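Every protein chain of the complex appears in place save one, which is left out.
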Amino acid sequence: MIKFGVIGYGYWGPNVVRNLDHTDGCKVIAICDKTPASRKRAQKAYPAIPVTSQAEELINSAEVDAIAVITPVWTHYELTKAALEQGKHVFVEKPFTSSVVQAEELINLAVKKNLKIMVDHTFLFTGAVKKIRQLLKEGSLGSLYYYDSTRVNLGLFQHDINVIWDLAPHDLSIIDHLIPEIPEAVSATGQTHLNGVEDIAFITLYFPNKIIAHINVNWLSPVKVRTTLIGGEKKMLVWNDLEADEKIKIYDKGVDVTSQQGLYNLLVNYRSGDMWAPKVEQGEALSQELAYFVDCIARDKVPFNDGASGMRVVEMLEAANESLRKRGALVYLRPQQRPAPSLSSRIELEETSTCKP
Amino acid sequence: MIKFGVIGYGYWGPNVVRNLDHTDGCKVIAICDKTPASRKRAQKAYPAIPVTSQAEELINSAEVDAIAVITPVWTHYELTKAALEQGKHVFVEKPFTSSVVQAEELINLAVKKNLKIMVDHTFLFTGAVKKIRQLLKEGSLGSLYYYDSTRVNLGLFQHDINVIWDLAPHDLSIIDHLIPEIPEAVSATGQTHLNGVEDIAFITLYFPNKIIAHINVNWLSPVKVRTTLIGGEKKMLVWNDLEADEKIKIYDKGVDVTSQQGLYNLLVNYRSGDMWAPKVEQGEALSQELAYFVDCIARDKVPFNDGASGMRVVEMLEAANESLRKRGALVYLRPQQRPAPSLSSRIELEETSTCKP
Amino acid sequence: MIKFGVIGYGYWGPNVVRNLDHTDGCKVIAICDKTPASRKRAQKAYPAIPVTSQAEELINSAEVDAIAVITPVWTHYELTKAALEQGKHVFVEKPFTSSVVQAEELINLAVKKNLKIMVDHTFLFTGAVKKIRQLLKEGSLGSLYYYDSTRVNLGLFQHDINVIWDLAPHDLSIIDHLIPEIPEAVSATGQTHLNGVEDIAFITLYFPNKIIAHINVNWLSPVKVRTTLIGGEKKMLVWNDLEADEKIKIYDKGVDVTSQQGLYNLLVNYRSGDMWAPKVEQGEALSQELAYFVDCIARDKVPFNDGASGMRVVEMLEAANESLRKRGALVYLRPQQRPAPSLSSRIELEETSTCKP
Partner (left out) sequence: MIKFGVIGYGYWGPNVVRNLDHTDGCKVIAICDKTPASRKRAQKAYPAIPVTSQAEELINSAEVDAIAVITPVWTHYELTKAALEQGKHVFVEKPFTSSVVQAEELINLAVKKNLKIMVDHTFLFTGAVKKIRQLLKEGSLGSLYYYDSTRVNLGLFQHDINVIWDLAPHDLSIIDHLIPEIPEAVSATGQTHLNGVEDIAFITLYFPNKIIAHINVNWLSPVKVRTTLIGGEKKMLVWNDLEADEKIKIYDKGVDVTSQQGLYNLLVNYRSGDMWAPKVEQGEALSQELAYFVDCIARDKVPFNDGASGMRVVEMLEAANESLRKRGALVYLRPQQRPAPSLSSRIELEETSTCKP
């Protein structure tokens, strides 16, 4: 029975507590939040669980086995570090940290202490992402051409982070999960209109093999859009996460280049065939993710959404931010940072683990 | 009665001939196309109009008053120049030319000869763009924040131009028409997958006053999308050009910043009110555009979609292409190229002209 | 403080308990369900509330002021009657009873005992229905022409009632709420395919003044549809209850008959103007309904969704069922059953009550 302390009971924390409460093999034994109103909500919902304003109480408690850090990003490093130092496994909200430097330190600390870090990339546990990953692994789409996501709405304005750090981690973690290649470089543009942080931004990721990814994030859209186009050599798909039923539509459409007699004589044929919307698993992603975390701790497995995965996302965020400041100038990702070993272990993990999503 | 010679009877040429045929004050007296099959189609549709394979016959004909150049972009400069030299007014397909240098030469030649150039930015004559322009001019949206267009589908692959030169002129001419400011700089990213020209690209335009524009063009999308988000301080709109009826939806949604006590204490209020879809004029845009051209010739008026307008679009295309080659690096637009006089004449024109769209 | 006993903790009961739990002026002091699994769920969610399998315990308890009957329709009469006899107010799931005869008996009993009956016509408390009612009362739509609802999906099969008794009460209660006239007659058609009760049915209601209503209900539809067209002389609206944001769209469309020189010379003009989607209140309807019930008890007011309202719906259901058996044959509603006094009290109520929805 793994005993959890949950730090942060604002917007997402209640979902973490509720799901841990329903997960076998674990229980929540303490909740912490700085805000009195949040503590009051926690107390009312879980009368049997002690609630505190002091994170140290949870981190230093001998009874706690694992800490869930569900707080603003600028607090992740400090809280996670303290928890690891006290020998606790950590489930931490995305994005993992505010910098690659912080992420590296935490990863090394966890390795030294033989503790697990899981970064809450919840989307990786949705039926939609699992189905898309399966299609890509099976080769149904053929070689990947592009990933193009639009993630916009009249959003909650953040004050400490811009729209990239707020909304792009979803797509960046999905891209990291779906595309085996590591991106080479990033270009990002955007603008700030209201409160000093960018509220609209556009990110391009260049990958090897001519794969390109693009992310459109915007806090100032009148309509909510969650649509991703994924184009492959053989097939293409549209993932509309706002659809209740047909989230993923796969199109038997494409282009065949049949002859190469110089550019002007190139024969391009268009294919247009059936469309197919596979049934997508419906369960709550966070529930599966937390069960997977508990299982990884219990069986001493490295989760695929571990600290290294979190760090790769943070590296892309840092690069995007740097490019944004330079109005689109290309920023290269550091090759030495690419965690090749982790990638292979990631793949191996999924083959052997029974608790994989 | 203005007598037209139409060069090019491929995809778009038949629409130009058909609309000129229904426009008062003009008639088509000759059609030219290099391709025998196109000439055959023209002959069958218009038995009374002579059809030739030699553009010179039209350009040199003493009877022809105006030439419509509806041919690939790389032929525009040469054909337009020859026509102007022979004293003909020119209606030329977008994009105007392959370079700003060519555009400048043609503009100067037309001025010297006192001839009209109209660049076929058809979208400016649609009910949707006219309605959006009216809303912006009236101030209904408040200060403009952004223009964000997605224009993708499984498109006709071009061999001589990339997806930016093929699809972006629509948005660039609309942006030029809607936004009084001239963009400062461009960043563009993209990728080529099939035949040596970019088939997917993303363009960001930086304007003064924190206005930002973004254009997503893609020949490899499984679905056709023609959606533009326009965000303003007061209201925001969505223009979905594929909707039969409700093309423009205006949302009484927005953000009010009510207090500025440092970044962390900023109070942001969200507004969410009614949505409104105004009735949009339904007539064929090309028909109105050609009637406007005939009227500009007859009454010696400068069209607002003149050579200068076409040149501004070409300058943005050139800059986007340069940035694309440099993978997002910012390319400044040359301030000296910004045709301030033309802009003011443009505004004046519209106030006085009765044939404005 | 009104003390509730809730009978029935299956699909809808938990929502009633949760909302009563958040309503000022009342509390749930006992829950009853026949099914052990449901009792277990109730106990886990509300450890402090006693849970029983015996409805009599709640009905006979001196502490209970009001009973919520959230059970299958065939049990409503018996449970409600027992509760009224024990001096309890009753909130009862729709449809009110299995027959008009039962409904009348319960209404008379409640009057005699001076107790309140509220029938859970939840939809009347949604923002959408409130907005439509307001538009009709203001005369925005002009004289009403028709109400046409489609309410289909791959539904939960019921064994004791057919698709009309399962799905049509929603529309019938809305129609009763929106249209001041009482329907004259009903025609219904349908078919049974699987388990002996009709799974697809079509109901037409004839009203005075040429108003017509139609309801399409179907348990065997591959897609969920919740769309109602409402046509009036001046304007028409579409209510799509599955839309997250724009549930109601009002069209400035219509037909003007300008001249009546015999049928063949009739001049009909079409109007087509703007579309408008008003902001619709978002709160949970059941929460408002229960607060209204508590207020009606506390202030001794007759709720507009009282027993008489529930009986009018049951009468339409009975008539529809009879017509269904006769394959569409017209069944007249009994004029003497039309509760004219209740209607006027209903109107008066809404003007004076501060707790009206």
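Some points to look at:
A, B and C are the chain letters, set down in written order, and residue numbers restart from 1 in every chain.
Criterion: a residue touches a chain if its C-beta (ideal position, glycine included) is under 8 Å from a C-beta of that chain, and two chains touch if they have at least 3 such contacts.
Source: prediction; values computed, not measured.
Across A:40, A:279, A:299 or A:325, the residue that sits in touch with the chain not pictured is A:279. Residue-wise, the contact with the chain that is not shown comes from C:159, picked out of C:44, C:159 or C:334. By the touch criterion stated above, the residues of chain A touching the omitted chain are 245-246, 252, 272-279. Counting the whole complex, the residues of chain C in touch with the unshown chain are 145-146, 148, 150, 152, 154, 157, 159-160, 185, 187, 189-197, 200, 202, 204, 206, 210-212, 214, 216, 218, 220-223, 229, 231, 236-238, 249, 251, 253-255, 257, 263-264, 266, 268, 270, 272, 323, 326-330.
What we mean here is this: only the chains that are shown with their structure count from here on.
In terms of Cα centroid distance from the overall Cα mean, chain A ranks first.
These two copies of the sequence, chain A and chain B, are related by a rotation of 180 degrees on CA atoms, to the nearest 5. When chain centres are defined as mean Cα coordinates, B lies farthest from chain C. Distance from the chain B centre to the chain C centre is 54 Å, each centre being the mean of its Cα atoms. If you average the Cα atoms of chain A and of chain C, the two centres end up 44 Å apart.
Shown for chain A are the residues that touch two or more other chains, namely 223.
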